[in-house]
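Here the complex is missing one protein chain, while the rest keep their positions.
Up next is chain A:
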Amino acid sequence: MSTQDKDLSIKIRRSALGRARGLGSAKSGSAHWWAERMTAAALLPLSLYFVVSVIILLGADQAHMAAYMAEPWNSALFLALIAIMFYHLSMGLQVVIEDYVPDEAKRLITLLVIKGVIIFLALASAVSVLKLAFS
């Protein structure tokens, strides 16, 4: 064991297995940080796809929209966008709320309400895409 390892074993009061799994006091380790970055990276191509889709569907009628979503790659990409985008924004809004709402009870209620709204919006969007895809 080098001197550096000895220092580490004193400073980090956590089992070797716990350290390997990245579990700190928050019990989720770096998973939240990674999820923010991975969803951000996935949203780079997906948001460009969304922008192109919006341009294609500007002024479109319902039949045109339904035909667009009936293409499997379009419905699949929209479902991926919906899942990853709402996941990303729920993590982002959580950080903003935790920063600006100091009162614990208010913070908990705000987080619950916002997360509930996000889950509903995501489900409503996904169901709409699926209905267009299968009708």
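FYI, contacts are C-beta pairs under 8 Å (C-beta built on N, C-alpha and C of every residue); 3 or more make two chains touch, one makes a residue touch a chain; residues count from 1.
Here is the rule we use: contacts and distances are computed from a predicted model.
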Chain not present in the shown complex, as UniProt names it (candidates "Succinate dehydrogenase cytochrome b556 subunit", "Iron complex transport system ATP-binding protein", "ABC transporter permease" or "Indolepyruvate oxidoreductase subunit IorA"): "Succinate dehydrogenase cytochrome b556 subunit"
Listed residues A:Ala35, A:Ala66 or A:Leu111, member touching the removed chain: A:Ala66
Chain A, residues in touch with the chain not shown (by the definition above): 37, 40-41, 43-44, 47-48, 51, 55-56, 58-63, 65-66, 69, 78, 85-86, 89, 92-93, 96, 102-103, 121, 124-125, 127-129, 131-132
